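Structure incoming, see below.
With one protein chain held back, the other chains of the complex are shown just where they sit.
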Amino acid sequence: MKILYFANIRQEIGISEEDIIIENKISIFELIELLKKRGLKYKNVFSNVKNIKCSVNCIFSNFDTMIENKDEIAFFPPVTGG
Amino acid sequence: MKILYFANIRQEIGISEEDIIIENKISIFELIELLKKRGLKYKNVFSNVKNIKCSVNCIFSNFDTMIENKDEIAFFPPVTGG
Amino acid sequence: MIVIQKKSFNYAKELDIFSKKNKLSGAISSFLGKVRDFSNLQKIDAIFIEHYEKMTKFQLSRIIEEAKTKWDIDDIIIIHRFGRLKIGENIVLIAVASKHREESLRSVEFIINWLKIKATFWKKEIGSDSTKWVKQKESDTDKIKKYNTSF
Partner (left out) sequence: MIVIQKKSFNYAKELDIFSKKNKLSGAISSFLGKVRDFSNLQKIDAIFIEHYEKMTKFQLSRIIEEAKTKWDIDDIIIIHRFGRLKIGENIVLIAVASKHREESLRSVEFIINWLKIKATFWKKEIGSDSTKWVKQKESDTDKIKKYNTSF
């Protein structure tokens, strides 16, 4: 699955997108746990998810949403446009 | 006193303004009664004052407002600008 | 600034000047009213607007002052035309510059709502068959009831 990071999350992790292959459907909660194992930067970013929003295929989604390899997931802070 | 007429009232009376001299302070109610004696056009216009607004020196005023010779009075229908 | 004029005005140019004049205002909201080709009553060809010049200017300035007591506003412009206007022509432009969006949006709405009730303009519709003076809408008097304002 494609994972995108934006704003301070992108900056802290240091990349704007990456691809991950998973075996079975998982929840976003589970994805976050997987990501936290990828290193300190991820661990820091995802240690507090209170200010992290996410989308699945461009739809704002809850962390219990189930996702699979064909999905595009994005993590970002609350938006501040306009 | 200067009396101004606008919109349909101006059109029905046939003039846009006129000067009237009064002896003592009167109310706008009394002014209307005076005007109604000036002819049929006035009588028709002022027969029903429900849709007539008035101002005294550019301030929207009630018909019991007292007026004198130095005042500028205007009669008009509810406004429809914008 | 209040401008009441017979001649047409250039919507884009006026807003351009206004925005440049208020370069550092974070928000500029505006309302443009134009002549429509029909009313509830008939197909119309043009409108004629009459006004009570001295009072109109005074009333608009009171509305502006009232808006300024309610919201933190950097600048306001109102342009309103009178005379004969054709279909599609601009009648009125209101623009408000402020630091935050809320103030400018609220005050543009406030100004147009009160203008409809307090500014001494009268509109006559010139149709193909007949001309008639426009009647004030009850919905317009309803729109000002929400404001804790009387003047």
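Order of writing sets the chain letters: A, B and C. Residues in each chain are counted from 1.
The definition used in the following text is that a contact is a pair of C-beta atoms (placed from the backbone, for glycine too) under 8 Å apart; a residue touches a chain by one contact, two chains touch by 3 or more.
Keep in mind that this is a model prediction, so the values were computed, not measured.
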item: Where the missing chain makes contact, among the chains that are shown; value: A, C
item: Residue touching the undisplayed chain, where the options are C:Leu60, C:Ile112 or C:Val134; value: C:Ile112
item: Omitted-chain contact residue, chosen from C:Ile2, C:Leu15, C:Ile126 or C:Ile144; value: C:Leu15
item: Residue ranges of subunit A at the interface with the undisplayed chain; value: 4, 6-8, 10-11, 55, 58, 60, 74, 76-82
item: Contact footprint on subunit C, counting only the chain that is left out; value: 11-13, 15-16, 19, 23-37, 87-88, 99, 101-102, 104-105, 108-109, 112, 143
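The rule is simple: only the chains that are shown with their structure count from here on.
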item: Centre-to-centre distance between subunit B and subunit A (centres being mean Cα positions), rounded to whole Å; value: 73
item: Whole-Å gap separating subunit A and subunit C, where each centre is the average of the chain's CA atoms; value: 49
item: Residues within subunit A bordering two or more other chains; value: none
item: Sites on subunit C at which at least two other chains make contact; value: none
